[in-house]
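As you look at this complex, bear in mind that one protein chain is not there, while each of the others sits in place.
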Amino acid sequence: MMKAMRLEEDFGLENIRYRDLPDPEPGPGEVVIAIEAVAINPRDRLMMLGGYGRMGGRPPLIPLCDGAGRIAAVGPGVDGVREGDFVFPHYSRTWPRGLPDPSAHGGAHGGPLDGTMRALMPVPATAVVQAPVHLTAAEAAALPCAGVTAWSAVVEQARIKTGQRVLIQGTGAISLFALQFAKLQGAEVVLISSSDEKLERARALGADHLINYRDVPDWHKPVREMTAGLGVDHVVDVGGAATLENSIGAVRTSGSISLIGVLGGSRPPFDLGRVVTRNIRLQGVTVGGRDMAERMAAAVAFHRMRPALEEKRFAFRDLAGALDALPEGRHFGKVVCEDF
Amino acid sequence: MMKAMRLEEDFGLENIRYRDLPDPEPGPGEVVIAIEAVAINPRDRLMMLGGYGRMGGRPPLIPLCDGAGRIAAVGPGVDGVREGDFVFPHYSRTWPRGLPDPSAHGGAHGGPLDGTMRALMPVPATAVVQAPVHLTAAEAAALPCAGVTAWSAVVEQARIKTGQRVLIQGTGAISLFALQFAKLQGAEVVLISSSDEKLERARALGADHLINYRDVPDWHKPVREMTAGLGVDHVVDVGGAATLENSIGAVRTSGSISLIGVLGGSRPPFDLGRVVTRNIRLQGVTVGGRDMAERMAAAVAFHRMRPALEEKRFAFRDLAGALDALPEGRHFGKVVCEDF
Amino acid sequence: MMKAMRLEEDFGLENIRYRDLPDPEPGPGEVVIAIEAVAINPRDRLMMLGGYGRMGGRPPLIPLCDGAGRIAAVGPGVDGVREGDFVFPHYSRTWPRGLPDPSAHGGAHGGPLDGTMRALMPVPATAVVQAPVHLTAAEAAALPCAGVTAWSAVVEQARIKTGQRVLIQGTGAISLFALQFAKLQGAEVVLISSSDEKLERARALGADHLINYRDVPDWHKPVREMTAGLGVDHVVDVGGAATLENSIGAVRTSGSISLIGVLGGSRPPFDLGRVVTRNIRLQGVTVGGRDMAERMAAAVAFHRMRPALEEKRFAFRDLAGALDALPEGRHFGKVVCEDF
Partner (left out) sequence: MMKAMRLEEDFGLENIRYRDLPDPEPGPGEVVIAIEAVAINPRDRLMMLGGYGRMGGRPPLIPLCDGAGRIAAVGPGVDGVREGDFVFPHYSRTWPRGLPDPSAHGGAHGGPLDGTMRALMPVPATAVVQAPVHLTAAEAAALPCAGVTAWSAVVEQARIKTGQRVLIQGTGAISLFALQFAKLQGAEVVLISSSDEKLERARALGADHLINYRDVPDWHKPVREMTAGLGVDHVVDVGGAATLENSIGAVRTSGSISLIGVLGGSRPPFDLGRVVTRNIRLQGVTVGGRDMAERMAAAVAFHRMRPALEEKRFAFRDLAGALDALPEGRHFGKVVCEDF
């Protein structure tokens, strides 16, 4: 029997149980991953609360899409994945390549399909990605959702070029991945945060310019100044209603803004006239295909990049504690659980 | 002396005078166009009212960016443009190619630079586009601003493929150009309007599906139904606050929306969460480079496409009448002035 | 028992047998297609001769990748495909989206995997495409390989815009699909052939300009003349060594050439200097992902497009006769076999 956390009768955090489940066997084309660490995303909390409706599946449901470990068993007909490989499951089993189509979220782990929060996870071999071997399991567990989302935004959709300027908001997991990937692409990065301490930690990860938005609520103004009045080439917006107006003010003519988060509200008003006359692109971004996960893993491996993890670690059973750490401002980087 | 309309001491429609000005001579690298027809854009009205601030220049100012006619004189050093050529001036003298950069609007005709509303217009030869010869001057005059904007949105930025589905809003000049260009690209087009009569005229221009949004305020619902629940590939949004929510509801996962107009309000609230989770692109669109104007003119010429013009024509002197015809709902296609 | 053609002990056309095989049952996630017609590609001939080495698999092997029919049986766990649906199998089971990756050809039908040349074909439901219902089975059978290849070349990779000019070579199946798709995208098409009769048939399919390359071996010269000396925007090259030099001569600065065929030799010499100084793109093209097949099918359905088929039809058993019809110059459009 293996350990697992599972939503039992219904959605709701109070319905999650730590329990023993039968060990899974790999079916044809499947492998079983011995999960060593998992990570938490804002998406997971909403999923556990039933906030995705039909798209989130139905309990009993094992939560979380993020995790990493080693291949413990290989089913018949599997090619290219071997016992002992250090891997992470791709976010979705029905999303082989590129941007999402209507079926992409239907195969997502942690809802509607069972997720990573168990000692042994059976997955189709075609949904497994080789993890960079210089990483710990906790670091690799940070990659599937937040890592691929930031990669899709900065590298695949915004197609940042070296020498371009990128503005990053905050120090949540997606933002710090976006910072790191923008630096790997050779960009000049401005990062804003409400905490001087976090700004300094962001500098250590490569941020070139730092702005405390508590001190400078109109942060788009110094951003324009430091770019000779032009604005940055790209903004990674995670604040939604709290930030979109300033993001539009900070971006250059024909520039683009990744819309990734709704931390500050999900109904942002904005000045459409400026978006039109300056030919600005607003691009919603949601994770990415398995091909993106592979390209991201190759870059992380080559550059020996280490994802930023929240220092406080949580036991696997302490999902409640991990979820409490999620809200903006309380953490720096990815929140992970390790001990089963 | 030539006839011209000009804003004299200050902005404001009351400051426009019909007057005689000295005939211009072409400088080095310049040509003079004998303007035969001009067309009106919502932009022009705002410009004449002083609504663009510094970007709109200063009176005395000859308004309008749209016009067409024949080359009346050729200055020294001009190559590739000859006396008698049927041409239109490109929207801006400082926008040779592609999407706008910060200098693109600075060379725009009708503000900040003198525009088309005069019998003789001197222009750098590099800012002149050969007009399709099957068109009347009034039809060619419709192309520079609304034509290129719709072309940039549908063909260059959304890159519509044959067989894709496109939703068009209303029957203003940009919308009807977008309809025609989407059809030339082989798309299936849904058009919405508040008037059954205009819907029938849109059908004659190629629209495949028609919806009266007065009768069906939730028009995104039948649009999803006619696309097997998926949504259309692209929406050309001109309504802003009045339409953006429905546009998001009508577009497919990973689809895109051109943001072109603010007819229904310039501060649209919208459900950011759906834009994020469905990876939707919102693309502001403003005119385009001279290379786009040339590609558009080539397509119009090859297909013998005729721009849709409002039936009621206005005399050159009756600028006030033409401006009165502009508001949504009063016209179908481009409003033009012809008789000097 | 079902009828099938199968390579038995070894590669070689003499080893193909018409025989009875057990009726297949659909496994989990699979459907069975009752094949009504199949079509032949130059690839298939080479495959049957063993010309693809390891990539072609090993006998016993059922040849051909092209075919169409109706769903006869649906296995457990299949969603979105129903008994009676009119479908064609995608070219490869391991190519869900986009351009090929190393695994794309590994799941190809007709080598290395069993193909369409049998009355009943089991296929994963995820590798099945809904065929346009206005087509006959023979017409739909023409789509999987030649149709998708031409679509990838013209629509997805060259991204032809309306009003652009495209040059098509010959009247083989890929060339005629390229002609039809270029017309659906609104392009102006020049087609060259060695036969005046075939040129007239190409005109009926939409070709705007015709050149008999027997009469005009330097056909790139009139092509440049008819484009004001500039050259066409795109060339679909199927002749390889026999045509590449002229293709380069016919294409405009910054234009592109699809490299699809080697009919005139597989080691084309060419003037590299002109490719460099004129920034020309040469793009090898091989079929495409299932997403392309779906977009192509949507366009064919919307436009009621009918693939061009060689008039002479062959019986299923007369594979030898069908293969004899394949060489350039003997057919017009796709060669199909129908009667089992």
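Going in written order, the chains are labelled A, B and C, and every chain counts its residues from 1.
FYI, a contact is a pair of C-beta atoms (placed from the backbone, for glycine too) under 8 Å apart; a residue touches a chain by one contact, two chains touch by 3 or more.
Keep in mind the model is a prediction, meaning the values are calculated, not measured.
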From C:113, C:262, C:301 or C:326, residue that would touch the chain that is not displayed: C:262
Residue among C:14, C:83, C:271 or C:339 that touches the chain left out of view: C:271
Of A:58, A:82, A:159 or A:317, the residue in touch with the unshown chain: A:159
Residue in contact with the excluded chain [from C:100, C:206, C:249 or C:321]: C:100
Missing-partner contacts on chain C, residue numbers: 99-102, 104-105, 230, 240-241, 244, 252-254, 259-262, 266-273, 275-286
Residue ranges of chain A at the interface with the undisplayed chain: 155-156, 159, 161-164, 181, 184-186, 188, 295-296, 298-303
Chain B, residues in touch with the chain not shown (by the definition above): 96-98, 101, 289, 291
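Simple rule for what comes next: only the chains that are shown with their structure count from here on.
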Centroid spacing, where centroids are CA-atom means, of chain B and chain C in whole angstrom: 40
Junction residues of chain C, two or more chains touched: none
